[in-house]
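Below you'll find the structure, written out as structure tokens, and then a few comments.
With one protein chain held back, the other chains of the complex are shown just where they sit.
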């Protein structure tokens, strides 16, 4: 028996560990360091209809136990991803979750339709929560009606299950979660980054050229855990949890909070081997908790 | 010339440094450690109409570069504060900002009216953002209309300027800020804590007995700075900034972001002398930045 | 008086599984006034971990301004503390709280000191002071297992010492209460420190006796300002609640609702 396997809509995961979108490119760089087939899945960098250069630099800044980023969805565009990135990933025995971004419904729909036809794309992650682009992105993720409608439109064309990535920058995340579930989402991924800022000591000006950036890393974990806990109790679709995961203990926390799998973002920069390391450590952690299968952890925190 | 003095509605501050509400009790304990007259002001623990015991324990949990708390507004009640706490504080040459909390408009109004008559209370801080109580508190702080109406009601009875303390757990904090300004608020204090959670590794259950708690400390500073930056550009009333301030550099950041003064919360637990230490360090920091008066820093980050 | 002291590590050694004994020197030692007081230690100069750790004072040597603390290196903070070497400096806030009242037991009387796990350390200074005063001390110390037990010899030098281990690898198999029940010496006072279930069992077993219990709570400030460490009281007192950090950690039996 594989004690770590998890089955989710569209995804047969060897284990519930996957790199988070934007923190792993399209896999090539980490693929030079270890065998990507070890991973539960890979969430690739956000893909938009056209090539995007993204924001000016500096694009990252460090904060207490966290970092800000404002990459601005730089990516080679749908065609580039379909032609160069996804085929390269086919050599690995690992399901790909394609992160889909856009500025209006029409481009989300077009990207979703085409990218979901790639043979190794097993699910989409609808990015309605990127705080670093001027139009689209987060605006869809902060209004339940818009989140609903976009999800429904993408569901109509996608050939694979659709997970919707929620923004934590909202008063009531349960409302957004309910809206996307009603619209037919197959799962939820959460959380994207919290909007934050860092200033330069000398000049007082923002360090990130885009002024604000998205906060990620261990600092945000308590907020992420709380939101996964809340949302998992009001929806019937599975959650892939993320926000500050850096070790096996964090994975256990996210599953306990109600997630069915976990994505690792920022921690890849701190330790490029963090994903395989966590996968290796998990069985011993299950032993210590006297648990046979990792799925037994899911929702342990619930009342 | 006092290079650190700041004048705000109701408040003549020797310097812009004050302990944040709930992190300094009513001053007695820190008063045993140093002379409280050094401080710019003191924000006392939230006061409610009746005595409150607060939440069950554990009430605090540590997180990466931060902490969660769910004290639940424990306090001796209006009468106790008026009879025992405020008179004791009169021996110090320091203005008191009274943090006012409640469950409905009527008790906010009653507390505000009475406590604003105390001779050393120079301003009120209307706590519409406490995430740790079941009713009242944060519900007023997440809805612009309710925030407006409560502010207006309190303004009508208060004998001193009213600052409203905003919650960061909202989609659009500018909207709430505008609402309380329109209602007549004399200033804004921000941010209160972000709602978060920590689970026990072994049991998977929440560590905080109240399940969720408020996240504070250096971890939240990037969110606080971003919100002060945003709000200070849309209101014409001053802001007292807080969230993760632990040293003189942090103070400079908050002023640069647009705050006119700064409160220090969690850092008092890490270093009980943090407030006087910061006050001592500030002049050298101004020298290094070649600035005569600290007020020159306010809003340096703005475009 | 409470002071913030940059104390110097004089020595550190491991004395049992995960258990470390650290000796620190600094002027804070001169401020300690009763056994069972604790200190609040900042284990790192960074914000990780953020909060101070409350650790009891296990013994003091006023002649050389030294104090000993004994702690279990389990979580992030205490693990970092266990890496300090002689010569390193540590930021210590203290002494905090009110300790065990030595004067509640008269010279010539017998006192029972009951400790569990990392609740054992503060009883050592208490026993030293009681013994010095001419009180006969009997010690009942409970541990998980033999590997985790410590200071048996030190306590034995001060008085009779009984050990209980949950797994029976040392002394009586079971809990401190299993030692206590086969044990009918007269005593005038008991003092106890350990996990809540143990304090509860001890208090029930010695219902009606004069006793003093030391409590633990998660703390923020450690000095009484933040209301993190509050416990509800029983109707045996008219305080509406107590703070473990500044009113305690030691309370007369029956005061704290457990």
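Note that the chains take the letters A, B and C in the order they are written out, and that residue 1 is the start of every chain.
In this section, a contact is a pair of C-beta atoms (placed from the backbone, for glycine too) under 8 Å apart; a residue touches a chain by one contact, two chains touch by 3 or more.
Predicted model only: the values in this text are computed from it and were never measured.
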Listed residues A:33, A:106, A:234 or A:288, member touching the removed chain: A:33
Candidate in contact with the missing chain, chosen from A:116, A:268 or A:301: A:268
Touch list for chain A against the chain that is not drawn: 22-25, 28-30, 32-33, 45, 51, 53-54, 57-67, 69, 71, 74, 217-218, 246, 266, 268-273
Absent-chain interface as seen on chain B, which is shown: 64-65
Interface with the unshown chain - residue positions in chain C: 44, 46-48, 76
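Going forward, only the chains that are shown with their structure count from here on.
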Closest chain to the centre of mass proxy, which here is the mean CA position: B
Far-end chain from chain A, centres as C-alpha averages: C
Distance from the mean Cα position of chain C to that of chain A, given in whole angstrom: 46
Chain B-chain C separation of Cα centroids, rounded to whole Å: 36
Sites on chain C at which at least two other chains make contact: 47-48
Overlap residues in chain A, where contacts from two or more other chains coincide: 64-65
